[in-house]
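In this view, the complex is presented without one of its protein chains, the others remaining in place.
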Amino acid sequence: MILVDEFRDRDVALRIARVIGAEARPERSYAFMEFCGGHTHAIFRYAIEDLLPANIRMVHGPGCPVCVLPIGRIDAAIALAGQPGVTLCTYGDVLRVPGSHRRSLLKAKAEGADIRVVYSPMDAVKLAQASPDRQVVFLAVGFETTTPPTAVVVLEAERLGLANFSVFCNHVLTPPAIAAILDSPEAQGGALRLDGIIGPAHVSAVTGSRAFARFPRDYGQPVVITGFEPLDVLQAILMLVRQANAGRGEIENQFTRGVTEDGNRHAQGLMARVFESRETFAWRGLGQLPASGIRLRPEFAAWDAERRFSLPEPEAEPPTACRCGAILRGLARPADCRLFGTGCTPDNPIGACMVSSEGACAAEWAYGRARHRGKETA
Amino acid sequence: MSNRLPPGPAIDWDHGRIDLSHGSGGRAMAQLIDELFVAAFDNPILGQMNDQAQFDAAPGRMVMTTDSYVISPMVFPGGDIGSLAVHGTINDVAMAGAVPMYLSSAFILEEGLPLADLRRVVASMAAASREAGVPIVTGDTKVVEKGKGDGIFINTTGIGRVPPGIAIGGDRARPGDAILVNGTIGDHGMAVLSQRESLGFETTLKSDSAALHGLVARMIAAVPGIACLRDPTRGGLATTLNELATQSGVGMVLDEAAIPIRAEVRAACELLGLDALYSANEGKLIAICPGECAADLLAAMRSHPLGAQSAIVGRVVADADRLVVMETAFGGRRIVDWLAGIQLPRIC
Partner (left out) sequence: MCLGLPMIVVELRPGDVALAEYEGVRKEVSVALLAGDVAVGDFVLVHVGFALSKIDPERARETLALLAEIAGLEAR
């Protein structure tokens, strides 16, 4: 596939890996965090860690928008879907995310709630147009990549004067989450040492690489905006090794084919027009992060499900042995959690990291076990 | 066709709809059965017009299977619910190595269904049955109120006989065996998905829906020692291999690069965030045979029109955990698990 398959060439990958091995200094170690779940998935899927020298460690970050959706918001969505006359539309990823008491939208659907999976938010608008007797609520999740499409459909609903459509906004921003990790006591105290960050390509296509410039500037952390194919990831690792060796902390762009410094200004403008920052937003595993979430501006109140429907107050999250929080912050690995593979599997996830195929636990479940158990006989 | 029905008002095939009288046991039902089902499925056993089919039993081992078809949309590229109901049940019979003999068909129709749609489905069912040489010898029709069905549901039951000396079962895979498939994976699931209004993408993909008993006959003639045959329908190749691994108490190792997948299927999967290994097939089979017979079996499969793209895709290994593991084209290894929940379009 053009622009895809060329970046999956195993021969080139092995050679790049050898260059990484040659340039990584044996007297030191390297810890790079891939923020984005897409990179986590690529690293496991293509077994990139097997290609790297032992002194380069990849730390899996919290960049899966489904995984970080807090329990309270799932509970609210379930409550919303249960209101008479409401049809809740959302992306397929969200259906299995556990809320409190292991409830999920999938279970609510089985109990009779009208919940539909959409591929695009535009499909939710079309559904609202086709069902004037239903209140169609679009449960919006995702990072800066997924936010501009939501902005477009809010503006479309306004243009159409669509009274039976609203958005339950759960969009979050990536830079505050990276900052939260770098500001964490563990990072500050040395328990989590990072030598560089693999930055998200598709988020940056919207925000521009500039959105991540503060991490080199304020934290001295090298950042490389990186595509999602294996050669992209390997090239980025090499770029980070070179920065670390040279003592540089710069923002570099590996994904030049889709990301510019400025990003998509038109999309940024639409986002700014429709959304405003929340003072704080809860992330599963990371807790409350200031200015990390957005909501519809008051002038779009007519399409804001949070203003139009009464939603339950979030329940206090019960204590659990689940270590998603530590895993999302790069402090623990999936196998460190005693629920991993026992109480918590992709079929019956407890923690968010097991829900999405991008979650570190789900990736470890699918790929890591196969790597670690060695070869079968036969 | 029938000589028992007094004349009644003509059925309006072009504009008429199913109503509750078509399931009431009265004249409208008799007329529908007579003019539609009996005429289309036309065969001597059905023509006896009894409440059951009467035929002589074959000697030896018999197989019987039943399956219900609820697919939406009812018509999809490469087939419809009618042809699928014939192929699917024939294939379940054939996966025992058996020769399919007879089918039954039971329809559950929703009030309001256009008769033209029903006629189309029945015609396609009749054509599939004729082409396969497996007659539909008994049937039933029920009508449910509007809202209690989804147009047409069809149940078919099939019976067949197993040739002497053939013993095929999901528990017979052994370490050292080879795993084969008869062609590209995931076509049916993605062809159907492309038609869903909410996803609506355009491809030239067609369902692979086909009756596989002819292919199976050629396979067992070439390699009577085939251990397992199974059609990877719902849940796709991945789920079916896990079933076989569990049933046989073995592990499996797949070679990603060897698994035939059409470019369009791969592309649609990437677009929607799905995995072709979990996408349904309706004209595919998995065959497991002793490693030393694999080349012969592959050659026999490739000599049949429904097996031209057959491939050896993996091997059976000893593994107490009964895992299905894939060696990826990039050199990684991943566990091909049972499908967790259902496949849904993803954003990440």
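Labels for the chains are A and B, by order of writing; each one numbers its residues from 1.
Methods note: a contact is a pair of C-beta atoms (placed from the backbone, for glycine too) under 8 Å apart; a residue touches a chain by one contact, two chains touch by 3 or more.
Remember, it's a predicted structure, so these values are computed and weren't measured experimentally.
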item	value
Displayed chains contacting the withheld chain	A, B
Contact with the hidden chain (one of A:62, A:98 or A:121)	A:121
Residue of A:21, A:53 or A:149 in touch with the missing chain, whole complex considered	A:149
Per the touch definition above, residue among B:78, B:235 or B:273 touching the missing chain	B:273
Touching residues (missing chain, whole complex) on subunit A	1-4, 6-7, 11-12, 15-16, 19, 36-39, 41-42, 63, 65, 91, 119-123, 142-143, 145-146, 148-149, 152, 200-203, 205-206, 228, 231, 235, 238, 254, 256-259, 263-264, 266-267, 270, 358
Residues in subunit B touching the chain absent from view	200-204, 263-264, 266-268, 270-271, 273, 346-348
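Simple rule for what comes next: only the chains that are shown with their structure count from here on.
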item	value
Centre-to-centre distance between subunit B and subunit A (centres being mean Cα positions), rounded to whole Å	38
Subunit A-touching residues of subunit B, taken from the complex the two chains share	175-176, 198-199, 251, 253, 263, 266-267, 270, 272-273, 315-319, 321, 323, 325-326, 328-335, 337-338, 340-341, 344-348
For the subunit A and subunit B complex, residues of the former touching the latter	1, 4, 8, 10, 13, 37-38, 44-47, 50-51, 64-66, 91-93, 95-96, 106, 116-119, 123, 141-142, 146, 230, 345-347, 356-358, 365-367, 369-371, 373, 376-378
